[in-house]
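In this view, the complex is presented without one of its protein chains, the others remaining in place.
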Amino acid sequence: MVNLEKMRVPIEEVEHIARLAKLQLTEQEKERYSVQLGQILEYMEQLSKLNLKDVPPTSHILPLKNVFREDVVKESLPQEEALRNAPQKEGGYFKVPKALG
Amino acid sequence: MKLHLLPAHSLLALLGRGEVSAEEVVSSFLHRVEEVEGDLNAFITLFSQDSLTQAREVDKLRAKGERVGRLAGVPIAIKDNICVQGKRMTCGSRMLSNFVPPYDATVVRRLKEEGAIIIGKTNMDEFAMGSSNENSFFGPVKNPFDSQRVSGGSSGGSAAAVSAGEAPMALGSDTGGSVRLPASFCGVVGLKPTYGLVSRFGLVAFASSLDQIGVLTRDVEDCALLLEVIAGYDPQDSTSIDQHLPDLVLEMKKGIKGLRVGLPEEYFSPEVDPQVKEAVLRAVNQLTLEGVEVERVNLPHTTSAIATYYIIADAEASSNLARYDGARYGYRAQGTRVLLDMYSRTRNEGFGDEVKRRIMLGTYVLSSGYYDAYYLQAQKARTLIRKDFEEAFCRCDLLVTPTSPTPAFKLGEKMDDPLLMYLSDSFTVPANLAGLPSLSIPCGMTREGLPIGMQIIGPPLGESQILGLASIYEQVASKGRDGL
Partner (left out) sequence: MDYEPVIGLEVHIQLLTSSKLFCGCSTQFGAPPNSQTCAICLGLPGVLPVVNRRAVEYGMRLALATGCRILPECSFSRKNYFYPDLPKGYQITQYEKPLAKDGGLEICLDGGRKKRVRIERIQLEEDAGKSLHLEEGPTGGETFIDLNRCGIPLLEVVSYPDMRSPEEARIYLETLRQLVQWLEISDGDLEKGSFRCDVNVSLRPRGATKLGTRTEAKNLNSFKGVERTLRFEISRQHALLRSGKGVRQETLQWDARAQAALPARKKEEAYDYRYFPEPDLVHLQIGKKWIEQIRESLPELPSQRRERFMNQYGLRADDVRILVSTRQLADYYEGCLRLYNRPKIVANWIIRELLRELNQRRWGPEEFKVRPSDLVGLFRLIDQGVISERIAKEVFAQMVETGEKPKRIVEERGMVQVQDEREISSAIGEVLREEKENLAKYRAGKIGLFHYFVGQVMKKTRGKANPQLVNRVLKEKLGD
């Protein structure tokens, strides 16, 4: 039998991560992720068994360097097109509920 | 003549000789869509009228004797995470259910330039996260061989569409096997190119260091043809390879005598379904008769691939999916008065379960205190996995493995166990982690009548060799069938 309690991610930590990720989880979701993330993270623990001390990390798989564009202005989207998918807009601006408060 | 069962190169031959019109070709496929779509659910959006109009344009050009593109009049289905200007793109998500991109992906622009006709956008796991295509806001895609089973994911709609004759070719995307896995489950050819060979501009990012647009076709020649059209340097993608690709269709017909094929032991482990193992080994056997040399090789870090992959992919995804916040486009939760609530509720309502799980996991492994333990470790493990391949390719030209440890599984079978679902990708993720080209080709059926896929992995930019071997195998296999 696997010990589910041991593998859980504590609820407070689930809540902290959800806050960082801007996800308003329901209580059920918190509960579920607490168990599932625990299991998955436990599975990932296997990497700690590899000897990785002197291994360089790979962030990019290609050896490409120095890719640039020249400083040339290209036509922008018309304002109307830029705002086309906006759920709310006014006077050429995107509009969202107040950011402060 | 059942046009919808023909590969694109055959359609092109008929079109070129004037034996059929593009309009007839497109109608034939649209008709087929009407027939089977109710069972399959392969498409999210169809462009029936537009594609017929475009087909007539192509016919007019041909009639006037004007130059037409290499894919003129050929219908193609596009996975719904690749932008087509002015057409809704959902990524299989509620979050983008009303989003209309104002630009074409580079691959779409190239397809249009060659006269291909985009008939619709295919169903997919939400934001390409899934192995079964059950994570779509628009419902699962069913396997054309058995409607109780999954199509495989995340490009399940593209694979099913090609398999069922709804389109002769399709584009998918492959981050950890999302082209090859559904190709193998649905019995079509699927290729994930070398990382950087095909521009990612206009492909909605899941995990940027792993994503590649791939192709799904009925046969190997179509695969080469479509890859030729979409591949090539794109100044809008900083990770695009600036190198000329040889003429693939020509190159792949060169023959394979003396080609050294490696069988990595780790991919033939006891967990692999015996029928799958048997089919792949039988295929390899047939290839040895054609002059291929086979040897066993080892990729010792294969078992670390899933852990490595899900850390890196989900970390990148958690960042790539941060832009879906309801502010500028897409879904927005109603009735919120404060920005933070708007964000959190929009994201919770707009994303499905699997996507949220991955965002949570990705956020976790990047967060303060865990970065070194997970993300950095995974980046290092990625180096080891890449080196495994480098060493293997010193000894052989190509690697052959099963595409998936099992054939298509039942709908719902793995939905409650995310980890079990993740393990479906065990044989496909290593090629993404190493940036290598990899193709899945049908290599027989199980006794239950489900397709089995054989995976061929090549060194960077080894597409022509892969296609060469796949093409020979295709001929051998069809000879075998004809003989029976």
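We just call them A and B in the order they show up, numbering each chain from 1.
By definition in this document, contacts are C-beta pairs under 8 Å (C-beta built on N, C-alpha and C of every residue); 3 or more make two chains touch, one makes a residue touch a chain.
Computed from a predicted model, the values in this text were never measured in an experiment.
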Absent-chain contact - pick from B:A322, B:A373 or B:L419: B:A322
Sole residue of B:R62, B:R200, B:R332 or B:K414 that reaches the chain not shown, by the stated touch rule: B:R200
Sole residue of B:L339, B:V429 or B:I466 that reaches the chain not shown, by the stated touch rule: B:L339
Chain B residues touching the omitted chain (full complex): 81-83, 89, 91, 96, 99, 101-103, 105, 200-205, 207-209, 235-239, 315-316, 318-319, 321-323, 325, 327-329, 337, 339-340, 343, 363, 366-368, 371, 375
Residues in chain A touching the chain absent from view: 16, 19-20, 22, 59-60, 62, 64-79, 82-83, 90-101
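The working rule: only the chains that are shown with their structure count from here on.
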Chain B - residues contacting chain A, complex: 98-100, 102, 195-196, 209, 235, 238-239, 241, 301, 303-304, 306-308, 310-311, 318, 322, 325-332, 336-345, 347-348, 351, 356-357, 359-361, 363-365, 367, 373-374, 376-384, 386, 418-419, 422, 433-435
Chain A residues within the chain B interface of the complex: 9, 14, 17-18, 20-26, 29, 33, 36-37, 39-41, 43-44, 46-48, 50, 52, 55-62, 64, 67, 69, 77, 81, 84-88, 94, 96-99, 101
